[in-house]
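A single protein chain has been omitted from the complex, and every remaining protein chain is retained in its original position.
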Amino acid sequence: MDAGLIFYGSAIFLMVMGVFIAITGRHLIKILLGIDVFDTGLNLLIVSFGYINGGTAPIFSKYPNIFKNVVDPVPQALVLTAIVIGVAEMAMGLAIVMQIKEKFGTCNIAKLKELKW
Amino acid sequence: MAMFLLLLIIGLTGLLAFILGPIKVLRNIISLIGAIGGLLYFVFKIRPGQAYALNIKIYNVHFGTGMSALSIFFGIILLGLFLIFLIASFHEDNDGAYYMFSFFSLLGALGVLFAKDLISFFFFFETMSLFSFLIVLKGNGETSHRSAFKYVMWSAFGAYAFLLGTFLKVNYTHSVMITDISYLGGNIKLWILILLLTPFMVKTALMPFHLWAPGAYTDSKDTYTVFLSGGLSKIGVFGYFIALFNVFSQIAVLYPWLLKVFAYIGAITASLAGIYAFMQDDAKKLLAYSSISQLGYVAVGFGVYSHFSVVAALFHALGHAVFESLLFLVVAGVYYRTKTHDLRKMGGLIKKMPLSFIGLLFGIIATSGIPPTIGFPSKWLLYEAIILKNDLFLVSLVFFASITAFLYSYKLIHSIFLGKLHKEHEHIKEAPFGYGFGIVVLLIPLFVLGTNPGIVVKPIDYIVRFYLKPDLAYNLTNMTTPLGHVNFPAIGITMTLLFTLSFIIYLIFGKSYRAAQEDNYTATEWIDKDFGLHYGGEFYGFMRKAFGKPLTWSFEKILNACLKVVSFLGEIARGFYMGDARVYLFYIILFFAIIVYIMGGKL
Amino acid sequence: MVSPILVIALTLFLAFSIPLLHMLSKKLPPFVPPLATLINLWILITNIKHVGEGAMLITTAGLKPPIAINLAIDKFSLLFAILIQVIGFLLSIYYLSQERKDMRFYMLFLLNILGASGIVMTGDLFNSFVFLEILEISSFGLVASGKDKKALEGGFKYMMIGAIGSSLYLLGIIVLYLSTGTLNMAHIAKLMPSIPDSVKLFSSILFLIGIGVEVELFPLNAWAPDAYQGAMDEISTQLSSIISKTGIYLAARIFLTIYGGLYATNIIFYLAITTFIVAELAALMQKNVKRMLAYSSVGQMGLLMLILSVFAKRGDVFVLTTAILLALNHAFGKGLLFLSLGSLTGNTRNYDIEDLKGAGRANPVLGFLFATGVLSIIGMPIFFGFWSKISLLISIMKANLMYLLALLLLVFLVELYYYANVIVNLFKGEGKKYRIGVIPVSVMLLFALSLIVFGLWPHPVFKIAQNAAASLMERSMYISSILGGM
Partner (left out) sequence: MIRRLIALLVSLYLGYILYSFVYVHFPFGERPLRGVAAHYVENGIKEEGATNIVTSIVTLYRGFDTLGEVTVLFLAATGLGLILAGMKREEEEKPEPTLIMETVTKHLFPLVLLFGSYIFIHGHLTPGGGFPAGVVIATGYFMMFIAQRSFTPSEYLLSATESFAGTLYVIVGLLGLALAFSFLDNVMPLGIPNRVFSAGIIPVIYIIIGFKVGSEMTGILLHLKEA
């Protein structure tokens, strides 16, 4: 089986699933999780972009080293940032959901209909 | 530079009046000084041909102000009327902001007169509309918000049409200056002309663009109406002139039918508004319609498009400024004393307010176009011009319109001043100084120009001669047209003599006697002495039966239908934003999918 | 010379130190945001003369771009940065008048300003994503900080849409990184011709969605009315004056500088028109004045995007200048509207048009302020909005889109209709009188005066906007000043 199919495919599958959950979910936490799954899929996709055939982790345990075949380190650094940002977003989302639960008494998204007029 | 300084004076006076708002005396003095100073400055300093350019580099145009004889003509009307309005308005309870707004509306109007390019024209036009809107909004009528709303919407409609016309013109001629577009190919020039004319049709309240006018005239404060109807509507006339003659000089050659349409619009406005006018029971509303009707004549004059019809139109615009302001001023004075505009609640004020009566009397005489007042020369010229056009239907419409003028004029003077005095009006006095002053001042041009029209016909002719082949001979008191010759003082004297004679005959042979009120009989009511019976109630009630039905149809209904369609669209648009978070998310995903699908081939 | 990176560093430092200051004295935190924005303003103003043609390069980590992250400040970004600081300063002064127990609000506010400043100053694409996230997360925190039902719902909607939008934005960045091997904006712009067309198109669609959420383009803007309506008035001001303007900056930077002309111009063009029309029509039917203002905001953003796409069709510095004028007018006008609306309702958070009846007559100062905002937004003369609107129409005329011009004028009529309705309603009948402090009034007066003064004397603003637009247009200059004449 093609390695691309596995990595890209699973990442994109997670993204699709996340979006699907977010669109169809009713419970606020479920929707948040959907977005989180989407983010995770995206992060996975970005990391898999960084792979280079035959490469190893960009850590040189012996110095002075010979330039060897390593994977692209930049996407990894970016994903690190993206993960942290995702965490922050999720934390904020959860806080809002907790307050919503407190104020509306429900977590059903269809009941959030204050803003119309 | 002089014009710029003038605008500066006016604007600063307005600002000072606002700042000094709470200190009434100081504010009044300052605004009076500003207005008089402005008038004097205008008269003595401003001459045709002066120009001043304000440079805003980014547009690559010089925002120009320039002076023509026409601007001076209208400028004097505006400043004079403003002064009259200002003096009368000191009797009303106004705040500083009111004066600021009125000064700024004057500033806008003067700016329009000075503007040399379409963008600054628009700028000042909008300034004028904006501040007169704010003034109407400050009016104390119960419906003033509604009227102000209509006023601003109509003004904006006109202004945006003007803007579109401007941009079309700029797009085709690459010049924002007010220059001729007749040479443009195709029908685009027609569209530009119509778009450029729209705001002035709105401002002069020609049908079907008149819907704002009765409300705005009625609901603005009484004294401001003097300026609004007499002064600011002249900006419409001015623009009409500019659009017809400066922007599209070849209209008579290229689109003669359009001129005919304009003439008919004017005539229909004159007669329909006249009919509406005599069916009103509110004095100001009646006058509002009368004002619309009179401006219809001006449009007819432009539509006929011969040298002396245009002279007549401009003359009539001046006449309108004089007599319509006079009428509004009298009504304002009456309101100041009686606190009502309702014709049914007034009557018999002739003994209490003689000066106002005289003002109103000559005002309506002028409105009806009877010598020796200012209404006569213009109407005389206008009729001759129309007759020379050989358009029978137009002639009959215009004549019909002047019949309505008689009717509503009579209703006005009868309901207010004649007949029996109402009990509660027994102790009222003549209108205070401000109003009286205005009445007297306005009566002067009313007679002087009525008998010596040459004073103004000369400058007007000087303006019009530039565009149209002159066929009018005149001197100070005489005029000769292809149809004949008239000597205005002679006619005036004859008229006065006839009037005096019939009055004497009436005094000598008149068989009238004073009937006691109890001598009347009514079907169901008991009339006692405490109740002043005055036939103001169903005045022209039979006319309402005759004309009422067809007049219920209104252009407003079409507008309402349009509004409904827009509301429906708005409802749909609003529906888009009614979902919950999931739906919004779905929009995004769907949008992404659709875009990718559309662009699919290129990916 | 004071390095502009201090704008970010000091703001961060102050934001981080708010809890420490709070421990010293409970009265200190409210004074931190005005201080920070004032210092920032000073730093930026001292840097005006150093920013010449092209962009000013500020490196981090001691390495030249594209190796390390750098700030790239040209006149366009400087203008936006100053705008953000000015509005931030005014708002933070406004907050001084309010009793607010929670110091965390000030931290969020300051970080919001920081995010916006970072976006307009950075020269690195991924860095702009980080700052965008700072901006977004702080904004939905601020929106939800009202803590009533509406605020929470608005905040949640904003969060969801914002999260997806920024994820797609990130994906766009990664796609560009994969095809160029760099994240520096100037470097990507330089390598742009080497990217295959389909990748360009796909990434531009991703950016379009990511930024479209921020600039409230039509199908992506559904969160906007809700968030504006739900948020407190000052936060709505922030949303419309700072956050959406940052979005516009980002759109201009990415689509104009990096892509060298909007890549999917036609899509944006039609979307922007649709945005404008739909938003204005929706506002027409609105009974809740705040939501009406929100729709109007969306509509104005549509106009801005429209102008940007018109620019892409027809590169003319005037068109870009117009965009900047519109942005400035909207920032000040809409900010003023939201602030004064709050005071006009007596901070009851009840914005029904019927409840506003007579409020302007009872509170003439507030009525004047609100009216100023409205008149400027609808482009009445003597207000600054007139010039922006006229310039807008002139630029559309210059692009020879006469039908669009007619359409826009028609929609302006719709806009006028609902605004005139509100104004008229404010001044009819008798309303309630509200007490209002000196600080809020003076802040609002500053907003209003700026609109009037620059309406009567637009030359300086024109000049500034023109310079900024010219520097945005000089794409090659931007690239060479960052990458050093390559």
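Order of writing sets the chain letters: A, B and C. Residues in each chain are counted from 1.
Here is the rule we go by: a residue touches a chain if its C-beta (ideal position, glycine included) is under 8 Å from a C-beta of that chain, and two chains touch if they have at least 3 such contacts.
In this text the structure is predicted, and so the values were computed from the model without any measurement.
Colleague: Of the chains that are displayed, which are in contact with the missing one across the whole complex?
Modeller: A, B, C
Colleague: Just to verify: which one of C:S179, C:N347, C:N421 or C:S480 makes contact with the chain not shown?
Modeller: C:S179
Colleague: For the chain left out of this view, which of A:I31, A:L44 or A:I85 touches it?
Modeller: A:I85
Colleague: Decide which residue listed in C:A72, C:M107 or C:V317 touches the omitted chain of the complex.
Modeller: Answer from the full complex: C:M107 touches the omitted chain.
Colleague: Just one of C:T46, C:S198, C:N350 or C:S476 touches the chain that is missing; which is it?
Modeller: Result: among the candidates, C:S198 touches the missing chain.
Colleague: Touching the absent chain: which residues on chain C qualify?
Modeller: That gives, for chain C, the contact residues 3, 5-6, 9, 12-13, 15-20, 23, 58-63, 66-69, 102, 104-105, 107-108, 111, 114, 118, 124, 126-127, 130-131, 133-134, 137-138, 141, 144-145, 147, 177-184, 196, 198-199, 202.
Colleague: If you put the missing chain back, which residues of chain A would it touch?
Modeller: Against the left-out chain, chain A lists 2-4, 7-9, 12-13, 15-17, 19-20, 23-24, 45, 48-49, 51-53, 55, 57-63, 65, 67, 70-74, 76-77, 80-81, 84-85, 87-89, 91-92, 94-96, 98-99, 102.
Colleague: Just checking the interface: what residues of chain B touch the absent partner chain?
Modeller: Listed in rising order, the touching residues are 586, 589-590, 592-593, 596-597, 603.
In this section, only the chains that are shown with their structure count from here on.
Colleague: So what shape is it, when you link every pair of chains that touch: line, ring, star, complete or other?
Modeller: The chain contacts form a complete graph, every chain touching every other.
Colleague: So which chain ends up closest to the centre of the protein, judged by Cα positions averaged per chain?
Modeller: Closest to the centre of all protein C-alpha atoms: chain C.
Colleague: If you tally the C-beta contacts for B-C and for A-B, which one comes out higher?
Modeller: By number of C-beta pairs in contact, B-C is the larger.
Colleague: In whole angstrom, what separates the CA-based centres of chain B and chain C?
Modeller: Comparing mean C-alpha positions, chain C is 44 Å from chain B.
Colleague: When you check chain C against every other chain, which residues touch at least two of them?
Modeller: 156-157, 160, 164, 225-226, 286
Colleague: At which residue positions does chain A touch at least two other chains?
Modeller: Each of 19, 22, 31, 112 in chain A touches at least two other chains.
Colleague: Going by the contact rule set out above, which residues of chain A touch chain B in the complex?
Modeller: 19, 22-25, 31, 109-110, 112-113, 116
Colleague: If we count contacts the way the header does, which residues on chain C are in touch with chain B in the complex?
Modeller: Touch residues, chain C against chain B: 156-157, 160-161, 164-165, 168, 197-198, 201-202, 205, 208-209, 213, 219-220, 222-223, 225-226, 264, 267, 277-279, 281-286, 295, 318, 321, 364, 375, 380-382, 386, 390-391, 393-394, 397, 400, 402, 405-406, 409-410, 412-414, 416-417, 420-421, 423-425, 427-428, 458-459, 462, 466.
Colleague: Quick check: in the complex, which residue numbers of chain B touch chain A?
Modeller: Chain B residues touching chain A: 578, 580-582, 585-586, 589.
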